[in-house]
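Notes for the one structure printed next.
Every protein chain of the complex appears in place save one, which is left out.
The block that comes next holds chain A.
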Amino acid sequence: MGLLRTIIRGKRQSNTQAPKVSKHQDPKPLSTDLDKNVADLQSLLTLSPELITRRLLIKSTGERATLMYLDSLSDKMAINNDVLRPLMHYTVETDEPLIEHIVTVGCIKQATDLAQVELAVLEGCSVLFVEDKATAELFYTHGWPQRAIEDPQMEASLKGAHQGFVETDCQNIALVRRYIQNRELKIKETRVGRRGMTRISILYLADVVNPEVLQELSDRIDRIDTDAILSSGELEEFIEDNPYSPFPQFTTTERPDSVASQILQGRLAIVIDKSPEVLIGPANFAMFFQSIDDYSVRWQVSTFIRILRFMAFFITIFLPAFYIAATTYNFEVIPLRLLLSIGQSRAVVPFPPILEALIMELTLEMLKEAGIRLPSPIGQTVGIVGAIVIGQATVQAGFVSNIMVIVVSLTGLASFIIPNNDMSAAIRLIRFPMMMIAFFYGLLGVGIGMLVLLGHLIALESLGTPYFSPFSPVRFADWKDSFLRLPIWKMNMRPLSTRAVQSRKQAPKRGE
């Protein structure tokens, strides 16, 4: 552990010492010479065949100008109709014919620095250099390949909305804004990555969210110095509190409605450009066992399902371990009749329980992994193979016992009902050390394993707020929306675990 830590620390330090290029590039002001500006930009973007340089004459003023853009990243219709056509054909009846008065593009910005221009062009803006002017006009004529908004794949919902996030951050922000039409919904935008320059937006309610938490998060994001952030998972690893924990410390979701719901609770949403997953923090343990559907079904039903999920958590981690402990050391906890039938089915199995369990649990993992990566037409065969491997055939072959098959199927099933994939993966991993400790120490070992797990969860924090929050520190007020789901009109307060500064979220009376 210590060695590991020094290796990682060492690497991190060398990272921070490297010079930052993109964020603090030397300012290089534009010149008044049109041709020089064009040549400068062209020299920066050499070997980019899609860079278009269009020389033109502005009709209203008669000035020479040059429009430059990356063909692949721009919306050609917009450039043709809203930039080139007005510039070249229309005259405007005003005293001072500014470019803004001519061009019919929504967003226009001025740049005075070559670096700014370069970045804008790389992003898909078109830039207009005008003769004798040291400022360049940036037209927001982006147009890049993107996917249509679809039903979320990972988080299917029965009653919730059927729109999922896509790979474009402004679309994603739009999806969230549709739920929260409030001026307090603020967006803090930064860029991360020297090469990728990924746009990262933190969405929050300014009057609700705790400023310390917000500051902590944006500090952590600012400290990142890497080539590019390609996905939400990468960002998460850079900003989480405990990098050694197997537990996810931010929730990810591809549902705008869950993002909106979490923002309203006082949490922060981190929208990452080019990633269809939005990070939500500060997270707590119970959040990973909730789904947005819980709020749209009857509260009794949803409470039941949540308790079921927590049971699944325990089953996934402890059932194989308990099986090993009970069959290796502590026979006495099993009622006699059950013990007899276990003994009967284990009599033909040549392996010790730990080996039996490891074989079967690893098989289950392999089946799962095979199912994910395979293209769906072949994927169906995995199911058939799985039914043979974890099924009657292995038992008849005398390979494993009946009980083991039940245990494995139950753990598999239990791990799949946990709504969050990261959490489910984490607990499926934890069950292996648990099995080992059960093999060495029996039931006491399982207990101690549970104790280590509990200690770890208690010590864990997400953005400086306790991760295991409604349970420890014990906050009974927050239990209404933890493993329980009481009626919505009972949840008048935002959860304490978010440390929201405005805690009341609704009137204490139910509308009648």
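In this section, contacts are C-beta pairs under 8 Å (C-beta built on N, C-alpha and C of every residue); 3 or more make two chains touch, one makes a residue touch a chain; residues count from 1.
In this section, contacts and distances are computed from a predicted model.
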Omitted chain, identified by the protein name its UniProt record gives, among "ABC transporter", "Chemotaxis protein methyltransferase CheR", "4Fe-4S dicluster domain-containing protein" or "Spore gernimation protein": "Spore gernimation protein"
Residue among A:Thr112, A:Gln163 or A:Asn330 that touches the chain left out of view: A:Asn330
Hidden-chain contact residue, picked from the options A:Gly124, A:Gly371 or A:Gly447: A:Gly447
Those residues of chain A which, in the complete complex, touch the missing chain: 329-330, 332-336, 437, 440-448, 450-452, 454-456, 458-459, 466, 468, 471-474
